[in-house]
Structure formats: structure tokens, C-alpha cells
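Let's turn to chain A:
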Amino acid sequence: MLRFENVDLHYGSFRALSGVSLRAAPGELVVLLGANGAGKTSIFMAASGINKPSAGSIRFGDRELIGQRPAQIVESGLVHCPEGRKLFPMMSVRKNLTLGAYVHRRDKAGIQRSIDEVFGLFPILEKKQDHPAGSLSGGQQQMVAIGRALLGRPKLLLLDEPSLGLAPLIVKQVFEVIQRINQAGTTVLLAEQNAYSALAIAHRAYVIERGHITLEGDRESLLNNEAVRAAYIG
Partner candidate 1 sequence: QDTVKIGFTGPLSGGAALYGKNVVNGIEMAIKEINAAGLEVGGKKVKLELVALDDKYSPADAAINARRLAQQHQAPVVFVPHSGGIYAMQAFNEQEKFIVMAYSSTPKITETGNKLTIRIPPTFNSYIEPFTRYEMKKFGKKVGMLPGDHEYAKNWTQLFGPAWEKAGGTIASNNPMSYNRSADFYSGVSRVLAEKPDVLFVGGPSEPTALVVKQARELGFKGGFLIMDQAKLDEMAKVTDGLGPLEGSIGVLPVSYDERVGPKTFAAAYRKAYGADKDPTTESSYNYAMTHAVAAAMKLAGTTTDASAIRAKMGEAIGKLPKETNAGEFKGVDAVGGTVVDPLVATVEGGKIRPVNLSDLMK
Partner candidate 2 sequence: MELFFQQLLNGLTIGGVYSLVALGLTLVYGILHVPNFAHGAFYMSGAFAGYYLMAKLGLNYWLAMAGAAVVVAVISMLAQRLVFHPLRNAPELHDMIAAIGILLFLEAGAQALFGADFHRMPTPYGQVVEIFGLTAPLQRLLIIAGAFGLMVLLHLFLNHTVIGSTIIAMAQNRDGAALVGIDASRVTLLVFAISGALAAIAAVLYAPINLVYPAMGNLVITKAFVIIILGGMGSFPGAIVGGLIIGMAESFGGFYVSTDYKDIIAFVLLVVILSFRPQGLFTMKGAR
């Protein structure tokens, strides 16, 4: 479904990704593990078209994503829930969610249904639906961000550190939600620091270090990998 082949990405003269190749098959939940600054976010930014790779190819289905605008990429069903949330702070929570469905804007009834589903997942948002998103706390905003991504009806959902700054209780819920989304048929690519919880729901995972993929495997093999345990699970 998603295929990176030898992707390089530069910020100025600094090479953040070098020769990254990875794939996610339909229905899979794939986790990216890596320390801070390893390049996880960069992979996502490349996929969703915010940053342009300098070499390689990114295919989504049979479509080449490099060179496409973010808007086109979202339309094709790849939705990115970014690190740092990037909400519309002065707009109400509901409006934020609605805009998540911008590419499906003609389907009013569908949007309403999806919003209700998101409220089902995060009841607090229903209570806060008329508050400006910026007035919510960090964790609540993260929920809005995930909700907004879901409204884009992703075939492939990119989740960048969704548990960052969330209370343990909420983190647990978030992982449950991710698993549920995945089980309902959405392919998920998840970047996480919280390696244990992430691996617990993953099918496969990649380990990325300093812009290189250094390890790849299914859940079991990684959970049992000594190096991984030492570095990311502790």
C-alpha cells in the first residue's frame, strides 16, 4: 500500500533521511521506532508532501507521491496526524473536526456520522465541542488532532507520536483506539517513543537511527530482540 524506496531528505545541507526503504501492506499496523531526531517525523513529512525528498520514490498504491501537493495526497486517502497537533486554535473543536473532512466536504451526512464516532472515542470532546481548540489542554488537543485525521477517512493513517504529553490513562485509550481503527480496515503507520505499548498492538516495526533503517521485523522478533529491548523498552 505504501512503499518508500531509497528516500533521501535534506534540510539545507543536513541529510535527515538516507536511503530509507519501507513498506506497509493493506490492513497492517506498522510502527516506527527511533530515538529523538532519528527521522521519524521526516518520513511522515515526506509521505504527506510537506517536505520534498531529494531522491528516491514514495508510492501509495500505484501512485507516486513525490512531487504531489499535500492536498492531492490527502485526497488519495493518506492522512497525516502530525506531531505538534497543528490544530486551528481559534476555531471550535467541532469546526476543526469538520475541516478534517475537507476533501469529503460534499458528504454532509457522512461527516456528521464520523464526528459522532469521534465523540464516542473521546467523550470529553463532545463536551468541549464549542470551545476554541486552542483553549484545550495539550492532551485534549491531541485528541482533537487524532479525531480530525479520522475525519479525513484515511485508507492509510500516519500517526506521529500520538501519546506525546498524554496522561497514562489516556495513552492507553489512544492505543486502544488506534488498534480499533486498524482492525476496522485502516492501514496505520505509527511513530512512537512509547515502544512497548506501540509494539503491543503492531504487526510489524522498523527501527530507525540517524536517518537509516537499521532493523525491521514483526512484533515478536522485535520484542525479543535484545538490542531493541535495551534501547527502547528498558
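In this text, a contact is a pair of C-beta atoms (placed from the backbone, for glycine too) under 8 Å apart; a residue touches a chain by one contact, two chains touch by 3 or more; residues count from 1.
How these were chosen: all candidates are chains of the complex that A comes from, given by their letters.
Quick caveat, the model's predicted, so the values are computed rather than measured.
As listed, 1 or 2 are all part of this complex, and the one touching chain A is 2.
In the complex of the two chains, the chain A residues touching candidate 2 come out as 48-50, 69-71, 74-75, 79-82, 85-91, 95, 98-103, 105, 134, 148-149, 152.
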